[in-house]
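Attaching a single structure in C-alpha cells format; questions to follow.
Omission of a single protein chain aside, the complex is shown with its protein chains in their original locations.
The block that comes next holds chain A.
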Amino acid sequence: MAGPAGLECPAGPAAQAEIVVTFFIRRTIGAVLMLFVVSIATFLIFFGLPRLAGATPETFAARYLSRTADAHAQQVFAEKLGFYDPLWMQYGRWIKAIFVGTDYDYGTGIEHCAAPCFGYSFRTNHAVWTDLLDRMPVTVSLTVGASILWLVTGVGVGVLSALRKGSFFDRAAMTGALAGVSLPPYFTGLMFLYFFSYQFDLTAPGGTYVDFTDNPGEWAYSLILPWITLAMLNAAAYARFTRAGMLDTMGEDFIRTARAKGLHERVVVTKHGLRAALTPIITIFGLDVGLLLGGAILTESTFGLKGLGYFAIDAIGKQDFPQIMGVTMFAAFFVVVANLIVDMLYAVVDPRVRLS
C-alpha cells in the first residue's frame, strides 16, 4: 500500500489479525518441537548415556527384574523389552507408547497400557501416568494458591516501595524481601509448622491435604502454610523485581506526558506505569508457575504433601526409571506450555511484539 511520503504502511485490522494468528501458530510449532527435543534428551540420558558407561542390555533388563534373577532370565527379558534393538527403535517405541499406548507381554498374558503410556513403576507396578494424574491436584493446588499470593503481595509491595523510594516502608520491605529470598522453605516451613500448627494450633499439621472437590474450606486450611512458605520465596523476588521495574518506568517520558495530560496520579501509576512495568514480570511469572507445576520439591517435602515434586524425589531416590522419565516429561511439558503462554501474552500485552 503506497502511502504519502514519510508514512509507514498502515496495517488494517484484518492484516493485523493474520499476523497475530501466524505468530501464534509459529510459536506453537516451536513448542511442540521443543518437547520432542526434551524427550530425546531425556531418553538418551536414561538409555544412551549408561551404555557409554558400560551398561549392557542385560543390565537394563536387570532393573526390571528382582535381584535374584539369573543371567538367563535377564537375557530373555532384555530380548522381550527390546533392549538389543538400536537406540532409535527403542526411542520410537517409547514415544509410540506415549501417543498410542502399547501392549506388554508378561508371558502369562498380554496387558494393554493405554495412551499416554509411560510404563509401570518398578516397585509398585502402578501405571506411571495414573500416578502422575493422582499427584497433579496437590501440586496444582499448591502452585495456584501460592502464585496468586506471591504475585499480589510481591507486586503490591514492589509498587509501594518504588513510589516511596527511600522511605521507611521501602527500606523495611526490601530488607524483608532480602530475608525472604535468603531463607529456604525447609526452614521457614518448619518454623511455621512449629509455631502455627503445633504451638498455637491455628493451622493444619504437616502431611494434611484435603481435595478441593471434597471440601474447599478444608482444602484452603490444609494448604495455607505451604502457600505462604512457597509464596514468601517468590514474593520477595517479585517485590524487588517490581520495584526496580517501577522505578525505571516512572522515570520514562511517557509518564511525564501522562501527568501533563492532567491525569490523576492513581491513573498515572496504574494505567501507565504499572502496565509497562508488569510486562517483564508476566514473563518470569509464567515461567515460575510452569516450573512449579512440575513439582515444588522442597515445599512439598517439608509439608509432606504428596505432589509431583515429592513423587519425583521419591522416584529418584529409588531409581525408578519409568517414574523419573514420566515426571521429567510431565514437568518439561508444563515449562514449555508456560513458555508458549508467556510468548502469546507478550504479544497481546505489548503491541510492538506482533509485527517483529
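Just so we're on the same page, a residue touches a chain if its C-beta (ideal position, glycine included) is under 8 Å from a C-beta of that chain, and two chains touch if they have at least 3 such contacts; residues count from 1.
To be clear about the criterion, contacts and distances are computed from a predicted model.
Not shown: a single chain whose UniProt protein name, out of "Na(+)-translocating NADH-quinone reductase subunit B", "Outer membrane biosynthesis protein TonB", "Amidase" or "Dipeptide/oligopeptide/nickel ABC transporter ATP-binding protein", is "Dipeptide/oligopeptide/nickel ABC transporter ATP-binding protein".
Considering the whole complex, the residue from A:Leu263, A:Leu291 or A:Met344 that touches the absent chain is A:Leu263. The residue touching the chain not shown here, chosen from A:Ala55, A:Ile95, A:Leu160 or A:Val349, is A:Val349. The chain not shown here touches chain A at positions 3-4, 6-8, 10-13, 252-254, 256-264, 272, 275-276, 349-352, 355.
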